[in-house]
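Note that one protein chain is taken out, while the other chains of the complex remain in position.
Naming follows writing order (A and B), and every chain is counted from residue 1.
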Amino acid sequence: MGGAKTDIKLISKGKRIDGRGFEELRPIKIEAGVLKRADGSCYLEWGKNKVLAAAYGPRECFPKHTQNSYRAKLTYRYNMAPFSTDDRKRPGPDRRSTEISKVSREALEKVVFLEYFPRTAIEVYVEVLQADAGTRCAALTAASVALADAGIPMRDLIVACAAGKVDDEIVLDLCQEEDNYGSADLPIAISPRTGQIHLMQMDGTLTRKEFSTAFEMAQKGCLKVNELQKKALKDKYEKIGEEYGTE
Amino acid sequence: MEQSDIIWEVKKDAIRRMVKSGKRSDGRTGDEYRKIEFIEGYIPKSPGSCLIKMGNTQVLVGVKADVGEPYDDSPGRGNLSTSCELSPLASPDFSVGPPGEMSIEIARVVDRGIRESKMIDMDKLCITEGKEVWTLMVDIHVLDHDGNLTDAASMAAVKALSNAYLPKYEDGKVLYTKQGENVPVKEQPVSCSFVKIDETNILDPVLEEEKVMDAQITIVTTSKGEICAIQKSGSGTYSREEIEGMVDKAIERGKEIRKNYW
Partner (left out) sequence: MKQIVVPGDKLEGKVDSYVFTDAGNTYSMVLGVFDKGDGVGKLDPLTGKYFPQVDDFVVGVISEIKKGGYVVDINSPYDAFLMSRRIYDEKDIILARVNNVSEVRSVSLTYDKKLFDGEIMEVSPVKVPRVIGKKNSMVDMIKEKTKAEIVVGQNGRIWLKGGDISKAREAIDKIEKEAHTDGLTERINEFLNKVI
């Protein structure tokens, strides 16, 4: 959380710095099946964020001694490309990426039918190509679509979204300036079907009441994004159907 | 599609057959490039960027700039550094971890092509002689691997540098998001890679052709038809005539690429 001081008015006349309303999402574009070699993939734009997710598996799990006789081993790697941030990020994992990878993997573990594929590995790789706050939510949202695109059985499409506090207002989906100068950020991931929370992190300061407001706002945001995930997957196959003959 | 080594072994004969027949699996002759698409400015927040699609191969190059000290032996010149990441997104064979020999080789060959062709006017990157110069950082990010990563990376890097700006530098601080001068570009090299399969040399290999290759050669040329970088890799060998022949082809293809895309 930035919490830095600024003279910029982040909110003025009920509008945010990028013109959005308090409960308005940034524009989101989702495309499934964009890579040839990965088993499943998804390209996602969320505001100025650009992420690319790939899913592999189930496939043979190496090294063999890490195989689990009862279920597939799930790996999730969140990585930022060096040119994704304003000043160049050195290639390679840093502590922040490691933490994000861990909680994102944990968000998926109960959703993917790991128990159907003993001794195998299921791997998700997400690259952040351009970052503008909310990358972990964009990444996990894209990862779900990539897993579905790979045909990996799941109980639901996990979806993520954040809410936060900016200039004493609770707002949905912080952009970079709001993240830099705001006072709280609450990213969550849910299973829309059950309503269960699979990921939650928070930094900053929120009163008890503000927390509930932000929580509910983020949940609503998640449901809206979930509709876009579903559409992206269905569109991919309906488009081919249109070209050659309807189903 | 992921395949084990033994499956590639089984498929090699079929690939060799197609290459020898002069009609490759995607219908191309041995001399043809795949269709190339460039999307410049793909990463708007980065001073320079370009996504290249070469058939199914996709490579994204980002260019960043920062201010630092010059090297002792070139106090009035800027710096260039190139790195390459073979993202696991791009292939089931790529794993996480520090750059291996393949990604290092690609980065260095691309770097050599840019440097030796004198593409960037390095003198113009000097801010204060002996103290402050611009360093250009070219980051190659491979997204989808269907062969010929070297040419794809090189061409995308050339395009990304050609549309890149230097950030503003004020009061000793780099304002990364403020646009300054354009990167001073004088030349645009073209990279041509061939693989040798049995006795046939083919341009712009797809992945399955690379899997059965005996050797590979990359030749980088300038707009004046000069050769500025070469890299032979793989354990197979070439005759002198073969190499001279490919150098001619590389110069010819260089002209074509410039005409169509530069």
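To be clear about the criterion, a contact is a pair of C-beta atoms (placed from the backbone, for glycine too) under 8 Å apart; a residue touches a chain by one contact, two chains touch by 3 or more.
This structure is a prediction, so every number in the text was calculated from the model and none was measured.
Participant: Just list which of the chains on display the missing one touches.
Facilitator: Contacts of the unshown chain, counting the full complex: A, B.
Participant: With the missing chain put back, one of A:Phe117, A:Tyr181 or A:Phe215 would touch it. Which one?
Facilitator: Only one of A:Phe117, A:Tyr181 or A:Phe215 touches the chain omitted from view, namely A:Phe117.
Participant: If you put the missing chain back, which residues of chain A would it touch?
Facilitator: With respect to the unshown chain, the touching residues of chain A are 39-40, 57-60, 69, 113, 117-120, 148-157, 191-194, 229-230, 233-234, 237-238, 240-241, 243-247.
Participant: Touching the absent chain: which residues on chain B qualify?
Facilitator: 1, 3-4, 6-7, 9-11, 13-14, 18, 23, 25
Please note the rule applied: only the chains that are shown with their structure count from here on.
Participant: Where on chain A is chain B touching in the complex?
Facilitator: Residues 35-39, 41, 48, 50, 52-54, 56, 59, 77, 79, 81-84, 86-88, 91-93, 123, 125, 127, 129-132 of chain A touch chain B in their complex.
Participant: Can you tell me which positions in chain B touch chain A when the two form their complex?
Facilitator: Result: residues 1-2, 42-46, 49, 56, 58, 60, 62-64, 66, 83, 85, 87-92, 96, 98-99, 137, 139, 141, 143-146, 174, 176-177, 207 of chain B touch chain A.
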